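Removed: one protein chain of the complex. Kept in place: all other protein chains.
== chain A ==
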């Protein structure tokens, strides 16, 4: 029976995702009818749909999926329901690496942006983990507070660098976030990353679920704690870094979406990871739609939108949930 219910849920979410994809493709500063696909009214419309809208929609969906999965993974391994890559400085590290790379004279092509962001994310993440590890594993308070402050530190360095080089314009672009410049090359890379991340999560889903238990139980059940932790960290860095490379600094999806899903449908990592990934995609698609269509002729900054929505969710959770951190 439970199996059946899960199928229904997944089916519903897939339908919703399809609907969101369709809506986000057709919506925007100018709304198109669905008949545009098989009976185009003008050459321009076809071009906009296939060269601008579709890559953008795919990028938004994939980034949403990656961010939500990465967030859930981080929350599971750190035993902290409020952890999110953007809070603990992973995004800020990727940003800093992008700015530093541009300063060093690298052209920010799609590929360069990808590996720069990945390296930045990895380094920042390792520092924050180093700060928050003690003998008993992750200390939740240290992870969040240390991460927040480290994140602030990194972004002040990026800011200082862009001030000293008179390059606040570039900084503004990264700060704003969003998918307005998405192209098929980025989508291709995102698909690759998504396959790796979602595939490994599927492959290791039982192990990661057990990793959510305490350290002793994990080891007692015969799992290699270090190996699994390494894999999880690599996946988180991959997900967060590639998201920053494409979408800029989009935070709080990673904490907001898993929390909402867990609230409606409480369950273990294994049970909830795919619904959460799908919801992440749906959330991002709607956020993207709002950012491009809510105010005519202005593109709202996606990073601000997601910070506001996610921050409100987090605030409500902290305010009304009795037990926030185990």
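Side notes on the structure shown:
In the analysis below, a residue touches a chain if its C-beta (ideal position, glycine included) is under 8 Å from a C-beta of that chain, and two chains touch if they have at least 3 such contacts; residues count from 1.
By definition in this document, contacts and distances are computed from a predicted model.
Hidden from the displayed complex is a chain whose UniProt protein name, among "Succinate dehydrogenase hydrophobic membrane anchor subunit", "Iron chelate uptake ABC transporter family permease subunit", "Electron transfer flavoprotein small subunit" or "Monovalent cation/H+ antiporter subunit A", is "Iron chelate uptake ABC transporter family permease subunit". When the missing chain is restored to the complex, the residue among A:75, A:186 or A:303 that touches it is A:303.
When the whole complex is considered, the residue among A:252, A:269 or A:283 that touches the unshown chain is A:252.
Interface residues of chain A with the unshown chain, by the touch rule above, are 82, 87, 131-132, 134, 139, 141-142, 144-146, 148-149, 152-153, 156-157, 159-160, 163-164, 168-169, 172, 175-176, 251-252, 298, 300-301, 303-308, 310-312, 314-315, 318-319, 324-325.
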